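One structure, as structure tokens, below. Some questions next.
The complex appears here minus one protein chain, its other protein chains still in place.
Think of it as A, B, C and D in the order they're written, each chain with its own count starting at 1.
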Amino acid sequence: MTETTQSIKQPGAATGSWYEFATRHRASIVAAVILVFPLLMPFTALAVNILIYGLYALGFNLVFGYLGLLSFGHAALFGTGAYLCGIAIVHLGWPWYAAIAVGVGGGLLMALLIGVLAIRTRGIYFAMVTMALSQCVYYLFYQAVDLTGGENGLRGINVRNIDLFGLRIDFINPMVRYYVIAAFVIAAFFVMSRILASPFGAVIEAVRENEMRARASGYDVTLTRLLTFVLSGGFCGLAGALQALHLSIVPIEILHYETSGLVVMIALLGGMGTFFGPMVGAAVFLVLENVVSVWTVHWQLIVGAIFIACVLFFPAGIWGTLIARGRR
Amino acid sequence: MLQISKLNAWYGASHALQDVSLEVSKGEIVCLIGRNGAGKTTTLKSIMGLMGRARGSVTFKGEELLRQPAHVRFALGLAYVPEERRIVQGLTVRENLRLGLVASKEKKREAELIDEIAAIFPRLAERMDQEAVTMSGGEQQMLAIARAMIAKPDLIMLDEPSEGIMPVLVDEMFELFRSMKAQGTTVLLVEQNVELALGIAERAYVLDHGAVVHQASAQALLADDEIKERYCSV
Amino acid sequence: MAGLSFDLIALQLFAGLALGAIYVLFAIGLSLIFGMLTVVNFAHGAFYMVGAYVGLYLISIGGNFWICLVAVPIAIGLFGLAVERVLIRPLYGRGIDYPLLLTFGLSYVMVECVRIAFGKTGYPFDTPEVLQGAVDIGVGYFPLYRLFVIGATAVVLLALWLFLEKTSFGLIIRAGARDPQIVRVLGVDVSKVWLIVFGIGTAIAGFAGLLAAPLQGVIPEMGGTILAEAFVVTVVGGMGSIGGAVLAGLLVGVVVSMTSLFAPEMAKVSIFALMAIVLIVRPQGFFGRAGLMS
Amino acid sequence: MSAAEGHAREIILRTRGVGKTFGKFVALNNISAEFSRGAITSIIGPNGAGKSTYFNLLCGAFRPTKGSVEFEGKDVTGLPQHRFAHMGIAKSFQITSVFPQLTTRENIRVGLQALVSRYDIWRPRARLTELVERADDLLALVGLWESRERAAKTLAHGEQRALEIGMALASQPRLLLLDEPTAGMSPEETRTMMDLIVKLAKERTVILVEHKMKLVLGISDRILVLHHGELLAEGTPQEVRQNEAVKRVYLGQREH
Partner (left out) sequence: ALAVSPFRINLLQAEEAPIKIGFPVPLTGPYGAEAQDQVRAGQLAVAQFNDAGGLNGRKAELVVRDDKLNPGEAATRTLELVEKEKVNFVVGSLSAAVQLAINNVTKERGVIFNSISQSDAINEAADFSKYTFHEALNPHMTSGAVGRYAFAKFGKKVAFLTADYAYGHEMVRGFLEVGKEFNVENLGDIRHPLGTTDFSTLLPRLQALKPDILCISNFGRDQQIALKQATDFGIKKSIQIIAPLLSHASRVAAGPQAFEGVVGGCSFYWGIEDKFASTKAFNDAFRKMYDGKLPTDYGALGYGGVRTVLEAVKGAGSVETDKVVAALEALKYDDYKGPQYYRKCDHQSVQSVLVIKSKSKDMRNESDVFEVLSTEEPNEKYLRTCEALGHKS
């Protein structure tokens, strides 16, 4: 939350702390970490999930952390991306890259639809309208059984091989799958980093800080909000599409409001409005859930307790707290 | 009545007040003046118990306040009108006034007291059921003062009450402070309109950079050319 | 549509009101806590569930339903006080996000603790003997217990309304939500008010859980479903507005029952569609005041 | 006012019979006025007279319920507010309104950026270095250069008021609306601000709402007096000061 206040630094005003370094090279650092990441994780599929949820949370954070709107309907963006990608492959037989593009497009479009309807509301009401609309989306996909498989989920998004410049890559191989997906995630991080550092990034923050003043300064607040929401939809759509490719199924649960809630938790846990927070949050949350749930069936007790502890003792989220330390 | 000695206060790491000492006797009007950022508001906030970190001593009617929360200080007879008015959103003018009474002993005489205050501020009387934040800046300022006065505190602290108030009303308001004093209410006033303030005050303290740099009777200050040059008259 | 008669529609409406009653009861607690503390209490469902389990436990050690009606709200209310004091209080002033996260975690903990204590499978909860069976309400037979639920809800609402209107509590609550500092300056110990409000809110949640138990039995997950629906109710009514919660709760109940008549599989989504429409047309809900929480 | 004389009588802004009602309450009624380029016009009037409301109509924050607003010959009534800023109308808020978490400098920089780039999501904003330079110039102008790295919310009240004006200036307005710019400023700062306003008026049109009469009477070319939402009087400072009605409802008997 506080990272943003200093996101524009005078050249030469840098203090040389690791934080400065990290901010300047954030995209490259993500790339480096992502490269060795699967080796540190209990299993590769989890590492892939972390990437995907991290990306999902990254997109969400644009709206939540930077624009200051709490959306409880991001599952609709994530899920639409996943379903459209899946449908493109299963029912249309399109190649994987086209399917990903369809997923991103679906995320953008769905964000536009929801955004146009919801963007006039504020605060908790925005959260609730987005949730309501995303429930309607859930219902829509649930009922379109022929396309989506309904409650049984969409199956058969099976991509065995990926042909790249004449090279045939085995997508079933977990490591290969990880790196292919990681490539997309890194690209998305790069784009996000550009957006945040762009003039528009400053507008987003200004609108969050004081809508009335932003308007008086000459910014179209509604359009800025909508545009940000739509951009967020693109990231979430991509995350959804990758999720569909990764699991080769799309469960209807992807559209459930719990999936919306999850991303809020991840963003808060990592540190809202921080660049790496969402990824850190996703990693901590999923690893925790994974490790603890293998260890005990009462994992919810432990996870819940850790949530409580995080809120009480790391109020800025894990990454947010680290940043605050690093800045000093 | 109010005695402050070696008061220090901080915003995070920045040391906003340094060893501020001052006192206000019963029935006095005392004025705090100083440039922007001098620490006037901070002083009032410390007295009211709104500063996170404050050290030193603040005694009111002989009781040490520094460890007490704000609501206890109110109960002892302190009232505070903050500089940004702090009119509560979503409440009407009447409700804002009622809010001034909920914790007071006079609560049972609510209707009566509201009428009383409305007589003092006729503009508020007209607007009783309007949503308070939609009132004009000056009207809001009146409401804030009325809300603090309604419970008849022993000492009232006003942070720039004349800000945004039209000249006729400023005159009336200062007249009001004078009559409050006559009725036994003590006033601690922060004011940029120094000439006027000194006109009704007994004594004044000059703050700069978080410390008291000067203190004297109002007449003496009014006579002081340097003070006049610096703090008076626009 | 075969079999659509006036009686059926009337009965259906009645069923909707009874259903709405539980929503109302659940939602006013939620709305109260939100309106006052700006805490989106994700653990409200868990309090509701614990209420049902406490009732279950009391009956198993020899109590009866009527004792539970008094004891459960007290027990859950006290529990709520403890939670506020220890967990929620440090979070005031940090926006709505942190309490939300904390109560989310808390609901996990509470549900899991109940699973450990009572097991994962649910239990039946018998309708108290005198309230069993159905009575003729003119348009058809209606379960007596559901009528009782409507009545109990009305009593709680009346008590709450008197409490808020006849004391200055309501005013303090509304002001405290927007600017606690100024309320403190005006002499009100806001923390104490918050504590009490949280206690009342959770007590009502526990009471609602107890009332719901004979309708559906008890399981550890019972708070989850109703939570989402109750959020709809609070939001449609206007966050923080008791009257709004009542109106919206009954409305939601009726909307559900009417969709059940014509397109039952849409019953659930109709709730959300209703909310979307209401908020798009009137962004602050029926009785919500614009500006709060924005 | 040599600049004003140069453009003598060129009208930059005109309102024709504008009115604004809130529910049944008429806050502003049938105000027709003209403002000439390069002049300082002050609007005075009792609290609640409708001055801020009038300002809000001029800067597009409110839409008039009646009448029209014309800026540089174009009818701008009902345009969205952000368009007003693009056209060169800026306003400072009576009740401080800044970006609290952002640094003082970023506050100004964002204001400046609105004219240069609003929807560019790709090129780094760090490249817009001249914005930072201009922001620093403005900060120096309003006396906040030393606080440039502080979050705006940590500024003292008077400093925030100064920032408020800096932000209005950041829009590089041809028409600057200042709603009680010196409220809450110490006399010393007020004097500085007054000098600044006079300086600013050399290049742009300024409309001012103020209650500090010495200031208003000293620097205004013309004064409008509002009362109960109506135009009560209009004229040079001298004329207004002599006006009995104005004395009665607003100035009081004290010598100003």
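The rule we apply is simple: contacts are C-beta pairs under 8 Å (C-beta built on N, C-alpha and C of every residue); 3 or more make two chains touch, one makes a residue touch a chain.
Here the structure is a predicted model, which means the values were calculated and not measured.
Taking every chain of the complex into account, the chain not shown here touches A, C.
When the missing chain is restored to the complex, the residue among C:Leu11, C:Leu157 or C:Val235 that touches it is C:Leu11. When the missing chain is restored to the complex, the residue among A:Ala132, A:Leu227, A:Leu247 or A:Ala267 that touches it is A:Leu247. Contact with the chain not shown here comes from a single listed residue; of C:Thr127, C:Ser168 or C:Thr202, that residue is C:Thr127. In the complete assembly, the contact with the undisplayed chain comes from C:Gly217, out of C:Gly95, C:Pro128, C:Gly217 or C:Gly243.
Within subunit A, the residues in touch with the undisplayed chain are 42-46, 49, 145, 149-153, 155-156, 158, 160, 172, 174, 243, 247-249, 251-254, 293-294, 297, 299-300.
Although one chain is not shown, part of subunit C still touches it, namely residues 2-3, 5, 8, 11-12, 15-16, 18-19, 22, 115, 119-124, 126-127, 132-134, 140-141, 143, 145-146, 215-217, 219, 221-222, 225-226, 256-257, 260-261, 264-269.
Convention: only the chains that are shown with their structure count from here on.
Each chain gets a centre from the mean of its Cα atoms; the one farthest from the centre of subunit B is A. The mean-CA centres of subunit A and subunit D are about 42 angstrom from one another, to the nearest whole unit.
Centre-to-centre separation of subunit B and subunit D, using mean CA positions: 29 Å. Centre-to-centre, using mean CA coordinates, subunit A is 32 Å away from subunit C. Listed in rising order, the residues of subunit D touching subunit A in the complex are 59, 61, 80-86, 90-91, 93, 97-103, 106, 109-111, 113-126, 128, 132, 151, 167, 170-171. Looking at the complex, you find that subunit B touches subunit C at residues 48, 50, 69-71, 74-75, 79-80, 82, 86, 88-91, 95, 98-100, 102-104, 107, 147-148, 151.
Contact residues on subunit A toward subunit D in their complex (touch as defined above): 1-2, 4-6, 8, 10-11, 194-195, 197-203, 205-206, 209-210, 212-221, 224, 227, 231.
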